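Dumping the structure here so I can ask a few things about it.
Yeah, one chain of the complex is gone here, protein chain that is, but the others are all in their spots.
To keep things simple, chains are lettered A and B as they appear, and every chain counts its residues starting from 1.
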Amino acid sequence: MEKVYVVGGGATKIDEHWDLSLRDLMVQASERAINDAGIEKRDIEAIYVGNMSSGPLQGQEHLGSLISTWLGIPGVSAYKVEAACASGGVALHSAFTSVASGLYDCVLVVGVEKMSDAITSDLTSALIMADDQEYVAFTGASFVGLNALVYRAYMERYHVKQEDIALFAVHDHKYGVNNPYAQFRKEIKLETILSSPLVADPIRLFECAPVGDGAAALILCNEKKVRTLKHGSLIELAGSAVATDALSINYREDILTLKATRVAFEKALKMARIERKDVDLIEVHDAFTILGVIHLEDLGYARKGEGWRLVKEGEIEIDGKIPTNTMGGLKARGHPVGATGIYQVLEVLMQLRGEAGKNQVSEAEIGLAQNVGGLGGTVTVNLLRKVR
Amino acid sequence: MSVKVRSVPRVWRERKIKYRLIGGKCPNCGKSFYPYRDNCPYCGFKGAKEVELPREGKVITYTVIRAPPADFTQYAPYPIALVELKDGTRVIAQLTDVNIEDIRTGMSVEAVFRKYREQGEDGIIEYGMKFRPLLKS
Partner (left out) sequence: MKTNNEVGIAGYGAYVPLYRIRDEEIARVWGRERSRVPIIEKSVPGMDEDSLTMAVEAGLNALRRAEIEANRIGVVFVGSESPPYAVKPSATVIAEALGIGPKIVAVDMEFACRAGTTAMQSVIGMVSSGMIEAGMAIGTDTAQGRPSDELEYTAAAGAAAFILIRKSKKTLAFFEGSYSYVTDTPDFWRREGERFPHHAFRFTGKPAYFRHIYEASKGLMEELGLKPSDFDHVVFHQPNVKFPLEMAKMLGFDKEQIELGLLSGEIGNTYAAASLIGFANVLDHAKPGERILVASFGSGAGSDAFSVVVQAAIEERRELAPKVRDYVMRKINVDYSIYSRFRENIKMR
């Protein structure tokens, strides 16, 4: 396999962009990434588009051809890659494989989602497509509801209070303040979270990642192309892995463990030839506070039932044992679902380049992004290593 | 855009499984699962047998949907639970005939045939199994 480098990144701010369409967002993020990389549009040989619900929410499929048309580079290989909320991460994985295989020298991957045009019930219908349409969506379950099942079971099994799990959102908002792309850039108090309306008991509104529009893009290149770019810093995509687990939680032996996280994480570590202790920062997929806690456990940073302690004891702060969600995570930075996986990697990129400003993790050299589709039906782990 | 997932043929295709809680039992690894299909989701063995799953079980965990998907909006709030049937098979289903505040993890429940949704006021009606507290305890 060839080495793959992330040579550019760009994104739109995440917001309810009433004035920007799906294609506007994709193009904006892509052009920023292209500029950041210092390449020409025509250097791009392939485009991978990560997106979950352009069909149901915008009536638009065929995003590959759409973006090559709207960027003005028709002819290149381009197509949509989908894995629910892990679409960004898997699109990146596809992009990675295409360069690592030696097939392409330079590719663009862009994750995009436009959610705010839809009314809540329609959005809820679109998001439950991440689970089983015929037997789970059929029951009227919402995606929040399925996570609420896990949340309650977690509190009951490990005797953990909701207020300790909800802290994850407080953490995210603290770091969202200094992220120029973030949807929310204000801190939030625990009391505010705990008194926000119930969406699906026990999950409260402010424990959920917000609905927003956004796109984030990365440029991946091989060694040959990198040598023509004359960049100061160089960041390698050293590990990229995807794993699946049962689509719905009723098949799982333990509903409080996302097995695919462990599988993908181990694959990525092995590929990068490093160990867990070598990782300096992590971006985890906290679509809901409970997931943030569970991911810390499944990634092995805490024992089952103890993930919330890392949050409470400050171990996930930028100067803690395992800096986590250093730019606001899904809760504060935002979660335009198909784009999230790319936003996460972009944030790791910023950290490794030393461009994280007030959120900078000192001497960060290795960081990873864990991106989840559905309730763990897919997990991708993309791991970046600073070369120089 | 409105996101209404409505299909008449699909209701017809799935009716036996949903009306009678038909699952699969794998002769290879012995596990049961819902819904039935011939590939065992656990060991991949092709040849699972159709079984009418037991209609009694208990609530493993539950939630209350307050922000429902389209076509369910008039019913909210309603409870959804992960139910473990007497043979260990787990299903996700709505609970019914119960006040939300009376739902408890571990409570015994039984399957009942109920309406889940309508494909609009003039569309067909989709029925399936929900679970209620035992009629006779």
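One rule holds for everything that comes next: contacts are C-beta pairs under 8 Å (C-beta built on N, C-alpha and C of every residue); 3 or more make two chains touch, one makes a residue touch a chain.
Everything numeric here is computed off the predicted structure, so don't read it as measured data.
**Student:** Kindly name the visible chains that come into contact with the excluded chain.
**Tutor:** Touched by the chain not displayed, across the whole complex: B.
**Student:** Which positions on chain B touch the chain that was left off?
**Tutor:** So the residues of chain B touching the unseen chain are 15-16, 19-20, 74-75, 94, 96-97, 99, 112-116, 124-125, 127, 130, 135-136.
The rule is simple: only the chains that are shown with their structure count from here on.
**Student:** Centroid from C-alpha atoms only, then distance chain A to chain B, rounded to Å. What do you get?
**Tutor:** 31
**Student:** With touch defined as at the start, can you tell me which chain B residues reach chain A in the complex?
**Tutor:** These residues of chain B touch chain A: 1-5, 10, 14, 18, 33-35, 41-42, 60-73, 75, 78, 80-82, 90-94, 105, 116-117, 126, 128.
**Student:** Any idea which chain A residues touch chain B in the complex?
**Tutor:** That would be residues 56-59, 117-118, 120-126, 128, 133-142, 144-146, 148-153, 156, 197-203, 246, 248-251, 255 of chain A.
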